[in-house]
Structures are given as C-alpha cells and as structure tokens.
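Rest of the complex left out; these chains stay put.
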Amino acid sequence: MSDSTLFSSSEVFEQLFETLDSEDSYESYAFSQPGSPPGTLIVDADSAQTSIFLIDYNDNDALGVILPEPEDCIPYLDSNSVSWLDVQGLGSEEVLQRLGKVFNLHPLLLEDVVNIPQRPKVEEYEQHLLIILRSATLVKGSKKFAIEQISLILGKNYLLTVQEDVKGDCFDLVRQRIHRDKGIIRQQGTDYLAYTLIDAVVDGFFPILEAYGEKLESLENKVVNNPDPKVLNKIHRIKRELLILRRALWPHRDAINSLIRDQQEFVSPATQVYLRDCYDHTVQLIDMVETYREIAHSLMEIYLSSMSNRTNEVMRLLTVISTIFIPLTFIVGVYGMNFDPNQPGNMPELAMPYGYVICWLVMLAISGGLLYYFAKKGWIGGIT
Amino acid sequence: MSDSTLFSSSEVFEQLFETLDSEDSYESYAFSQPGSPPGTLIVDADSAQTSIFLIDYNDNDALGVILPEPEDCIPYLDSNSVSWLDVQGLGSEEVLQRLGKVFNLHPLLLEDVVNIPQRPKVEEYEQHLLIILRSATLVKGSKKFAIEQISLILGKNYLLTVQEDVKGDCFDLVRQRIHRDKGIIRQQGTDYLAYTLIDAVVDGFFPILEAYGEKLESLENKVVNNPDPKVLNKIHRIKRELLILRRALWPHRDAINSLIRDQQEFVSPATQVYLRDCYDHTVQLIDMVETYREIAHSLMEIYLSSMSNRTNEVMRLLTVISTIFIPLTFIVGVYGMNFDPNQPGNMPELAMPYGYVICWLVMLAISGGLLYYFAKKGWIGGIT
Amino acid sequence: MSDSTLFSSSEVFEQLFETLDSEDSYESYAFSQPGSPPGTLIVDADSAQTSIFLIDYNDNDALGVILPEPEDCIPYLDSNSVSWLDVQGLGSEEVLQRLGKVFNLHPLLLEDVVNIPQRPKVEEYEQHLLIILRSATLVKGSKKFAIEQISLILGKNYLLTVQEDVKGDCFDLVRQRIHRDKGIIRQQGTDYLAYTLIDAVVDGFFPILEAYGEKLESLENKVVNNPDPKVLNKIHRIKRELLILRRALWPHRDAINSLIRDQQEFVSPATQVYLRDCYDHTVQLIDMVETYREIAHSLMEIYLSSMSNRTNEVMRLLTVISTIFIPLTFIVGVYGMNFDPNQPGNMPELAMPYGYVICWLVMLAISGGLLYYFAKKGWIGGIT
C-alpha cells in the first residue's frame, strides 16, 4: 500500500519532478483495509529500518547515544533531565510496538504515527500530547524537496519524535544548539524542545517557497515572450505542487493554534509566547502559497492570451498576403484567357501597345492601395 | 418514482459509467407526493426483498442467525449481550413496518431509513440514535463503485442497521472480527460496534478515490499529448462523479462531529476517542476530493490551451505554405498572359534568352527569403 | 408597478419560457414609492379577486365553507377546533384590510403579505407568527412552473394562509387528508397544520428540480455531439432559472431553522421534530440546485471546448486541402507560362517527350508525400 504513498522517500519524490507519468504523482493517504480493527499498523516492506537516537540533556550536560533496543531508554526517562528520543524509519513493526509499550501509547496514537501520511494535528491523550507535522526539506544539490511526516509525542519529561525517513532532517541545527549550549535551549524543558523542533519544521518551508517564487518569475518571462506548450506544463506542475504544499501547510496553522490556546498541561505559558511566533510564520507561509497560486493562475491566463495573440498575428499575415495577391492573380488569369482575338470585342487589351506595362501599373496601384489600407489598420508593423 | 433514483441498485449504477445518456445519471432524492402525510414509505417494487441477519455476541460467545420474521429478534434483545440486527433490502414494506413496531421507531425515523437517499446525518430520538451514512463500495472486478444508504439505529443494547442493497457490503471484515474475536470488539458495547461500522463505511471511500487519482493521472498525459474530445468527456464525467462523491462525503463530517460532541447518552467517551480518528479520515477524504476536483478543473484548462495551441499550429502551417506559394503563383500567372508580343512594351521577358531560368531564380530567391523569415520567427521547427 | 413583477401570475410566467425578450424575465421585488408610509398596500389591478375558504376541524369533524365576507370567520375562531382560513388572490384591498382588522394584524405584517414578492422569512408578532414561503408548482401538462408567495399567519387556534394566486396550489392533498381523516392531522393543532403546509410547499420543489435534471442530461448529449448556439441559449436559460429557484429556496432554510430553534410559543416540540424533517428536505433541495448549477456551468465549458474543437477541425480540413493543391497549382502555372521556346534555356520541359506524364508523376509524388505527412500527424481520420 505504501508504494502508492507520495513522498514516502525522497527518491520517489525526485521522480515526480522528472516525469509526469509517475505512479506517485498524486498524494494519497495510507488506509487500512476497510473494516480492519483500529490500531492496525501498516508497515511497508520498503521502509527504512527503525533506528533510535537518544539525546539527554540538562543545564550542565548533554549526552547523545544510539539505542539498539527501545527498552534501553527507560533508565534515561527516570532522570531529571530532558530526554529526546528520536526514532527514524518506520520499517520494523516490532520495534514500534515495543516502543508503544515502553511509553504506554494508545493504539490509535501509534496508528497515526505509523500509518503515514496523516493530516497535521494535535491530539491530547492522558499521558502525552501527540503533535503530527509534515516537514519539507530541500534535497541537497537540487531544487527538489521531500515531504515527510514527523510525529512529536510530548510527555512530562521526555519528547519522542518519530520520523518517516532516515535521511537528513531539519533538526541538525537544533542538535548542535543542544550540544554547544547555544541559546537558552539547555535551560528549558521538553515543551521548549518541542517548540524548537516545530519551529525548525515550519521554517524549513521557507527556502522551498522561495524556490517556487524564482521559478514563477522565470516562467513569467517565457509566458509573455515565448509561449510554448512546455511552459504550460511547467505552470501546471507548479500549480499541482503548490496544491500539495498548501495541503501540508494549512492544517499546521490549526494545530499550532490549538497548542497555544488549549494545551496548558503540556505547554508552559512561556513556551506559548514562542509558539505564537511559530504561528505567525505559518500564516506567512500560507500567505506566500496563496500568492504564488494566484500568480500561477494569472500566468495561465496570460498564456492563453498570448496564444490567442499569436493566432491573431498568424492570421493577419495570411490575410495580408492573400488579400494582396489574390486579386492580382485574378488579373493575370484574365489576360491568360484564350478568347479568340479575331472575334469582335474579345480581349482588345492584349493587342494594345504597352498593354502589359499598363497591366503592371494597375496591379501595382491595387497592391499599393491595399498595403496602405493595412498599414492604416496597423496590421503591418512599422509602416504607419 | 424510485426508478429515477440514482444508485438505487448497483446494476443501475454500472450503467452510469457505460453511457452518458442514461436516464439515471443525476442523483436525485426520493420524495413523496407533496402534501402526503409524514412517515409515508415509498417502497420500490424493484427493490430487493428484505432479509434480516442477527449477530449476537458478548465477551465469551458470538452467534449469527438469519431471522425469518422481524419479531424473532425480541428474545435476543433482552439478553445482556450486544445484538446487531442487520436488515438488507428495502423491498417489503410490511416487514419494515413490523420492525418499526418491534423497536418502537418514530414514523419519521422509519421514513428516513426507507425513503432513500437521505443526506448523511445524526438525529437523536428518545430511545435511540439514528445515524444515516452513505457507503461507496467498489464493484468487484471493475473500476465502478456503487453508492448505497446505510442507516444505523443505535439503542442501549442493540444496533439495528438497514442497508439499501442486499449485495456485498463493507462489513465482512467486521463480522470476521466478531467471529474470530480479533481485536477488542467483543469486549466493547454497541457504541463501539457502531463506531466500527462507521469506520468501515468511511474507509471504503479510500480505494475509490485512489482509483480516481490514477484515472486523472492517465488523463493528464493524454490531455497534453493528444487532446481529443473523448478526453474532454472523460474529464467532465470524472468531475461529475467527484461532485457526487463530494456530496456524499461532506455531510459525514458534520454527522461524525456531532457524534463526538453532542451524543453523550448513546456514545461513551472511550468510543468518542475512536470516532475522532474516524473524523480525521473523513477530513482526509474531503481533502482528496477537493484536490482531485482542482486537478480536474486544471486539466480542463490545459485541454483548452492545448486546443488553442493546435489551432495555432495548423494556422501556421497554412500560412507558411500559402505565403510562399501565393506570390509564386502570381508570377507564373504573369508569364502566362497572352499580351501580343508584337506590340511595343508587351512582355519582353518572354523573348529574352534564359528568361525562363531567370524567372525560376527569382522565384527561388523569393521563397528562400520567406523561408528564412519564417525560420527566424520560429514558425518552422528545427531550422533556426 | 406590479406589472413589472415576475411570476405575479402563472400566465406571465409561462411567457418567460417562451420568449427571452419578455419584459418580465427578471424577478423583481414589489416596492412602494420611496418615502411612502409603512403598511402601504400595493394592489395590482390585474390581480385575481380575493376569495376566502374556511376549513374548520377537530378530532371528530371537519367542515369546509366559502366565506363571502371576511368577518364571517369570527364565529369559527372562538370554537375549540382548528380553523384554517385560506385567502386566495390579492385583488381586493378592502377585503384584505378588513381581514387585517379581524385578526388584528400589524400594518407591516399586512404589507409583507400583500406586497409580493418578499423573501421567505419567519417573523414573530405579539399575537401571531408570520411565515412567508414561496411555492413552486408545475403547471399541468407542461414542463413550466409557477412561483407564488404563500404567507402563513399562525395564531393560537387558527391558521390564516394568504396565497398570491387563485389557481391550483399544492394543498389539495392536505385538504383531502383533513377531509378523509388520513394520518394524524385531525388529532393535532394549528402548528401541525402549518407544518403540513410548509412540508407540501417544500416538497413541491422536488418534481421541478427533477425536470431540470432531465433537461440538463438531454443537453449534455447535444453539447458534445452537436454544439449549436441554441444549446448555449438553453443552458443559459436553465442557469438563470436555477438562479431564481436558488434564491427562492435559500431563505426557506433559515426560516424553517428559526422555526425549529426560536419559536417555542407557537410551535410545540412534537411539531418541531417534524419540522426537522422539513429542514432536511430544504437542504437536499439546495444541494440539488447547487449540483445542477455546477453541471450547467460545466456544460458551458464543454460547449466552448467543443466549439474550439470544431474550429480546429474546420481549419485542419482547409489546411490539408490548401497545402496539397497550392503547390500543384503553382506547378501547372509554371508550364502555362509563355516564354518563347525558341530562345535558349526557355522551358525545355515543354518540348520533352512524355513531359506531361512526368509532370503528373511529380505532382502525384508531391501530393502523396503531403498526404502521408498529414496522415502521420493524425489530421486525416482513418488513414494512419
């Protein structure tokens, strides 16, 4: 089933930009067989194996380890420090189930975390808060981006993050800030860490939208000066990708807003001030997407206008040429007729002295008149 | 009246996909004659005969029987177990009326259940909760789907479901889960059973929308490369079918939401957590429908652009050919004139040595010049 | 003023369907001269004379009489039974004013009832509830429908209905139900009677919308196969008529909803359950109108696409014919030139043996090549 999931890995995603025919170009939702019990995990055989990274820090110290087994995290959880358990890859159902037991996760929560993609949302459970986000990261060395689901499970003194993909994420700078004790992150609790990660995810959309802005601009020139069907396809593709980004971004707004308004238990008021900033960024991103969508739509219209303009131009040339030469051709046809000149009234012009020259003069006059008429109508550029 | 009801049976529905001219292609609502008393049942003579299936289960045991008479269910209702009465087919008014008496159903409730289609909704009555859903199931071995109305009447210790159609439904997996004691369903009450069925109905829309995604993708290629009117018709049909799906899906959202928020009496808080999941799926489905609708609309636009592109291309060929040959034809016409060469000034070219060759050279020069002009304008592919 | 009122009588309405040029094709609102006092009645001289029908019934008995004078109803009002006073036709201002005095109607209420059309609405006055509805009834033996305003004035033990038109209404079945004691109507009070009439009015829209569904379907075929301007006009007319129906239907939803929510004084809770059903029907009707509007819009788009398709086809034929024959005509023109064959280099082909045959072969080769080219491009159906 998950092979029909768009963006399940960045390789698949790169294909999207190469070919329009890819089986994966529409984002679809993972769904279990209708009628199956809730909490059924759909683990894709192609998914990356699950690895678990633990970062445990307090004001004085920060520690990073790779955990071979999910249960290894238990000693860290009891300590007074902030424990950030980062689970990458959704390949091994067993590991995920064991994690669920360690943290006492509700089966529906686990289903939401594993059966990607879900809509970004915030859900409160008894012992933890589930925050589902979608992150977009630029693939290095290309203008392509990969979308993956990132789930944050926020408990009292731990933060569990589950990433769909093992490849690069947008959290490296956060890890460095913890490692190098940069900013105030080490003095704060798990909710501040959660904010930091949400902020990193949201800000990760900015460079991608910038790239679309640049693309649209370069298309704008082409559309006006050189409208060919390839440009049309590019605009269409951008529209579709912006549609995907929009669908990824919109629910973030509601999710972060509900964090600010409704979640007093897991999020402290001080952190909510920071989340307000995050909310503003989401609104800005949605603003940008909507603007780009409007511009893309406008480009479509201009394309159509340019095409109709071109057709008009082509028609005009054909009409000018035809209208000038068709009467002349008729005239020369007349004097090519073989009426017997010996019969009375038949083609006296042919026997006139300088008849040929007069004929040419008449034809020049006709074509000159027509050219003047067309020039006055503005159909011939640069004459009037 | 009901023969004008779309989707009243899957046979009729299959026709929809075959022909556009079918009398049944617009979904219409059943309505009694204006002015008739409320509770009037409109039973269609073509409807399938009504059959009643009972599944009665508790933690230890599960029993399935076919009931010949509606009153046969009474002994089961009194027991402590969960009784699921599944009524299939709306053909026999008398059986339905007797069922109404057994369960003490309000005449309006019975009217809503029988006079299909109704909008999906939740309505609370004194002794039971009415949940009306619309289910879409893929017809086996085809890409066609059938829509039928499923009504859930949820009482304290029984669940009555009424299906429009006797053919396959999406509940088989649920029946197996009860039979094989899979998951927690046997430990839960009627409200959990109702949730399970609602979930099965909602999830049944996913494979159908997937199919539309694939169809749209294959059309996308055709629209760009080979835009013919058949493609246009297909897009139009998909748009109309998505319209039907959208109308079926939207009211589910409100209905499930009202179950979560307002119905404390019949739905326990634990089940409401599960329904939240169901609600999310509905929102995802609506998201997908809206996205597909936007894509279909976009394909329409591309089709129009491609057509105008094609017209432009055709015009260009005509113009190139005409513009090159019309002046040449004029020239050869000139030298076909019969001016008497014996008169002074008349057609001296004809008597020139190599006049014919010079004439050809002039014509070649003219056509060469025009070809160069067109190539520079980019009207002739591959020359510039 | 009222001669510019659309639908003031069904004769006028029928005209709408015949001609687009009718002065009455846009629905307009009756309005008194700006600045005139409130309660000014605008009685149209062409309106039907006012007749008053009384139906008085209780559980045991039902009585129907025609009242010559409005004051004749007073004895019935005092009795314990339900009195339904049905006033048809708005022609006699004096009768209407006297009615106002009998029932102690507020001048603004009387203005709303008489100065048609008003938006459907519910307004509470001290002693009665005013319900304004718009009814659409199919004219017998035609696909045309007439819209008229029906006002319900609901008091404690009487119901006063005022119909714009004396011709057939949709209440006949209700009268029969009272007469024949069918259903529970005779056991219920005035609010139930009001519900029954509202239900009849709302259900009266269903057959009309069905008819539009059928019309749209037959147009769908024509638009694809045979798009001519008449089809375009029909679609436009349907769109406009759906616009009128939509404007008539939308306010009903709010009106009925306010009856369910806000009006405890005049409407009993038991009747409100029935009105909920009525509300559902209104929502279904609005759903249908919106769907038909979308389909009509879609047909417009297909019409445009078909037209551009046709133009493309015509252009293609012209281009194929021209492109094949223009070069050939040039060639035969060449050999019609009169260069003196006695001069050196002049037209040696003419004197060649079998020159004519060679010329034909060359021309056949050229046209064959062009035909192959066009066939490969798919411009000639059935060759490739």
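Worth pointing out:
Just so it is clear, A, B and C label the chains in written order, and each chain counts residues from 1 on its own.
The working rule: contacts are C-beta pairs under 8 Å (C-beta built on N, C-alpha and C of every residue); 3 or more make two chains touch, one makes a residue touch a chain.
All figures in this text were calculated on a predicted structure; none of them were measured in a lab.
Of 5 total copies in the complete assembly of this structure file, 3 are presented in place.
As a working rule, only the chains that are shown with their structure count from here on.
Taken chain by chain, the contacts run in an open path, each chain touching the next and the two ends left apart. After Cα superposition, the angle needed to carry subunit A onto subunit C is 145 degrees, rounded to a multiple of 5. The pairing of subunit A with subunit B is characterised as different-residue: of all residue numbers used at this interface, under half are used by both copies. Of all chains shown, the one whose average CA position lies nearest the global CA mean is B. Once the centre of each chain is set as its mean CA position, subunit A and subunit B turn out to be 26 Å apart.
Subunit A and subunit C, compared by their mean Cα positions, are separated by 42 Å. Multi-chain contact residues of subunit A (touching two or more other chains): 336.
The touching residues of subunit C, counted against subunit B in their complex, run 170-174, 177, 182-185, 196, 199-204, 206-207, 209-210, 213-214, 216-217, 220-221, 224, 273-274, 276-277, 280-281, 283-284, 287-288, 291-292, 294-295, 298, 301-302, 304-306, 308-309, 311-312, 315-316, 318-319, 322-323, 326-327, 329-330, 333-334, 336-340, 343-347, 379.
Subunit B contributes residues 4, 20-21, 23, 25-29, 31-39, 106, 108, 111-112, 118-119, 121, 123, 229, 232-233, 236, 239-240, 243, 247, 300, 303-304, 307-308, 310-311, 314-315, 317-318, 321-322, 325-326, 328-329, 332-333, 335-338, 341, 347, 349-357, 359 to its touches with subunit C in the complex.
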